[in-house]
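To keep things clear, I will list the structure first and then write my remarks on it.
With one protein chain withheld, the remaining protein chains of the complex are depicted in position.
Residue numbering begins at 1 within each chain, and the chains themselves are lettered A and B in the order written.
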Amino acid sequence: MWQRILALVHKEFLALLKDPKSRMVLIVPPLIQLLVFGYAATFDLKEVPYAVYNEDRGAASRDLLAAFHGAPSFSQVAELHSEGEIAPLVDARNALVVLHIGPRFSADLLAGNPAPLQVIIDGRNSNTAMISLNYVRSVVDSFNNDWIAARGLQGPPARLEMRAWFNPNLDSRWYFIPGIIGMLTLVVTMLVTALTVAREREQGTFDQLLVTPLRLGEILIGKTVPGFVIGIVQATLILLVATLWFKVPLLGSLPAFYVGLALFLLSGVGAGLLISSLAATQQQGLLGAFLFMVPAVILSGFATPIANMPQAVQTLTLIDPLRYFLIILRKVFLEGAGFDVLYNQLWPMAVIGAVTLMLAGWLFRHRMY
Amino acid sequence: MTEDAILVAEALTKSFRVADRVTTALTGVSLSIRPGVVTGLIGPDGAGKTTFMRLAAGLLVPDAGRITVLGLHATRDALAVQAMLGYMPQRFGLYEDLTVQENLDLYADLQGVPRGEREARYAELMHMTGLAPFTRRLAGRLSGGMKQKLGLACTLIRAPRLLLLDEPTVGVDPVSRRELWAIIDRLVRSEGMSVLLSTAYLDEAERCAEVILLHEGKVLDHGPPSAMSERMMGRTWAVSMAGKRNRDLQADLDGQHDVVDALVQGDHVRLVTAGRALPESVTRQAGIAAREVAPRFEDGFIDLLRRRQGGTAHVAAMDGAAVPEGKSTDGVVIRVSGLRRRFGEFWAVDGVDFEIRRGEIFGLLGANGAGKTTTFRMLCGLLPASAGHLEVAGLDLRHAASAARARIGYMSQKFSLYGNLSVTQNLDFFASAYGLSGSLRKQRIDWAVTEFELAAFADQLSAELPLGYKQRLAMACALMHSPEILFLDEPTSGVDPLARREFWQRINALARQGVTVLVTTHFMEEAEYCDRLAIMALGRILAMDEPTVIKALARTAANPEPSMEDAFIHLVEDTAVAEAA
Partner (left out) sequence: MTGERGGSVMRLRGLVRKEFLQIVRDPSSIAIAFLMPIFLLVLFGYGVSLDADHVPLAVVAEAPSQDSADFTASLQGSHYFKPRILASMSEAELALREGEVDGIIRLRPDFSRRMRQADGAPIQVVVDGVDANTARLVMGYVEGAWGSWLAAKAAGNGQSLTTPVDLQPRIWFNSELRSRNYLVPGLVAIIMTLIGALLTALVMAREWERGTMEALMVTPVSMTEVLLGKLFAYFVLGTGGMLLTVGLSVWLFEVPLRGSFWVLWACSSLFLLAALGMGLTISTLARSQFVAGQVAIIATFLPAFLLSGFIFDIGSMPAPVQVVTHLIVARYFVTIVQTLFLAGDVWPVILPNAAALAVMAAIFLTITWRKSRKRLD
């Protein structure tokens, strides 16, 4: 029995890797994508392009503007001289933020009255808008604190001391790169599995397999192992790039990572084979791969947290294996988690893998075409 | 003759690059084709027929030489040439999701047929092809023969001066084949069209006014088909021997000195000799009866090929295929009763019963859609039966343990091998898949390489093998584990006549050693090699008996010695009449 499985696995590998072009397809695009996406996927706003419309001639407004000027995350793109210039600038996306200082700003400030600072923000990208508003607020807050301290005024009775655990600099790259590992691994397993059975059916070799003494379980293992092994190799490569190139800290236990990866691959390969054995043609296989892959990525919590989704959609994410793997990746990388914390993520993937693989195996023989 | 020739090729050479291997399809082909007649381009697969057709249609650029069609340079003036000729590729591009009428409309638009002329032309074509009742049917729902006729109609929508037909009769049942030929004959007679037609069926050569024999990219012979058979005059015989099965007699005779060809044909063995007398090795045998018969085109073709390759036929030994006695005592290894299979509302197999004994070669014959492939797939356990009972070696393979499947060998019509694996890798894989190991495994792989002469191709990708070798490899894989029962689904479609002979020698040798063989085919001639055969149509068996008996069913006063094709058409048409009544 082992010999038969080994022969099958050997054959699958030959079929996948014999041709240098198909080897390239499996190795090169994912690595390039990791590098490009690794840099692209970030919510961190490095530079807020802003414009100033200052109607005030006083020293206070110059001090405030100097604070913005000195802040590393702000870069001034224009100095405006009339209210009418604001709209075209923002509309054309040349400035994200416009600081509008009224003519009585310094006077109000010196008189002890609240001096209004009007901040216009381009809200088309709500996330960027929110972050830049936070940046503006922190500049203004520190200006206020200095002002209060310098003049010995009464400060607020309580102040916030904020800290972020696990990722003190709030570098969102650390959050996304582990996610990209999961996404690319999913894409590769789809590439390897989603079209295989459909292709063998179209070429007639699947019938040839079914009439040999190979058992369904053996064919299933033969079809599973290559996707599994390629996935492991792929993920390991990506892991190395992530830690050595992007310097994402890997705090948790490597065995926990690999157990999670193995179960995730099992469920991914299972889904791929299920799609493949349901499809009568390669075109249907491709369509199926997209219909699985796109929602799996979007609903995994990769870019937008699952907690923000409506309840019904949250329930739907329970059958998304990527959801569990992403949690494992993030916890292992950034929180140093071990098996104890991850148990709740591991078993659902095992269940998804078992169910899809069994269904796929059953369909091998029972799919009518 | 060259002056008025409709197509002239001069020193035409074309080769292709696949990966890093260069294959030459045509070398220095020079020929000219007369207008107003049917010219046959005859040769096995890979002879260069399709390449020639595509060059003539301006779809390929030759490496050297030139081809002139209707007085125009086919390569340079491709668009002008394409506007004047009709070309029907091997797999005609019918849009299967369009109806018959929609396909016609599309090609009428593409060919620029004025609207006013369409009605009349459609009516004429539909009448000629007999498709008139089906204009609203999707092309994908037509039978193989009807598809070919529709393809032909689309090609003819604007009457071309030269019609190129690339293997129009492949995969078409005998009835439709006759109809296609009738259409072609009519076009030539009444419209004066010139036709160049390629085929791998040698019996079709005799219908052509002239034939061009193409082999391995070279013109082997060119002339009227009768000239080729006349050369064989006095060298063809019908031989039989009392008390000896024709199959064994054929095996004895084949490969003898001075024997060019030996074939089982109904109640006798057809013999082609090198000289005009029977060789001594034949006459010497006691009890032998021989009479001279009229030569056929095929005899001349085989003779030419054999002379080129030198020597006589390869003798297949198939040692080591001997099979232990089966468990069933009455010798029946395949038993089928009341077998039915439904696809939706349609009964593809509608009550089939037969039994096959050990060591028998049993043929399933039928048109496309007759239900033979469905029956076949149910026997192999690839498809569940809707009703009825079937057992192979005492078991239903669909539910049998994997060990039971080790007792059968299976070869499908597409030679389903892993195209991107080499010959050795395919052999290795199937040896392991059948659970062979250790010295037995090595021994069987060595046997396969030697027996099927695969050593020269060991490292070549199986997708790049010549068709004949693909078939050998497929058979080697199916026999790797010395199966008791062999399932062969249209095992010889498209392979050249020599390869087909070699293949049947192997089958015969296996049967002599007790292997049971179930084969489907629509080569009428191959049906004669079977011990018994069943003719199927519309999911039912019309007749089941020995070939001679079945042929006798069609015997009439006008046709005292009917061929298998006559018998087949007779049976199928009778059923159609009965259905209609």
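Criterion: contacts are C-beta pairs under 8 Å (C-beta built on N, C-alpha and C of every residue); 3 or more make two chains touch, one makes a residue touch a chain.
Note that the coordinates shown come from a computational prediction; the quantities given were computed from them, not determined experimentally.
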Task: Sole residue of B:105, B:267, B:464 or B:574 that reaches the chain not shown, by the stated touch rule - done: B:105
- [ ] Check each of A:115, A:242, A:322 or A:352 against the chain that is not shown and name the one that touches it.
- [x] A:115
Task: Touching the absent chain when the full complex is considered, from A:278, A:309, A:350 or A:363 - done: A:309
Open item on the list: Need a quick check: the contact residues on subunit B for the chain that isn't drawn.
Closed with: 16, 54, 57-61, 78-79, 82-83, 85-98, 102, 105-112, 138, 151, 154
Open item on the list: Suppose we count only contacts with the excluded chain; which residues of subunit A make the list?
Closed with: 25, 29, 33, 36-37, 39-47, 49, 64, 88, 90-93, 96, 109, 114-131, 133-134, 136-137, 140, 143-144, 147-148, 153-168, 170-172, 174-175, 183, 187, 190-191, 195, 199, 282-287, 289-291, 293-295, 297-299, 303-305, 307-310, 312-313, 316, 327, 330-331, 334-335, 341
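One rule holds in what follows: only the chains that are shown with their structure count from here on.
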- [ ] Find the geometric centre of each of subunit A and subunit B from their Cα atoms only, then give the gap between the two centres in Å, rounded to an integer.
- [x] 57
Open item on the list: Taking the touch rule as given, give the residues of subunit B at its contact with subunit A in the complex, in rising order.
Closed with: 343, 377, 380-384, 397, 402-403, 405-406, 408, 410, 412-414, 416-421, 425, 428-435, 437, 477, 487
Open item on the list: Please output the residues of subunit A touching subunit B within their complex, sorted ascending.
Closed with: 3-4, 6-8, 10-11, 14-15, 18-19, 203-205, 207-215, 366, 368
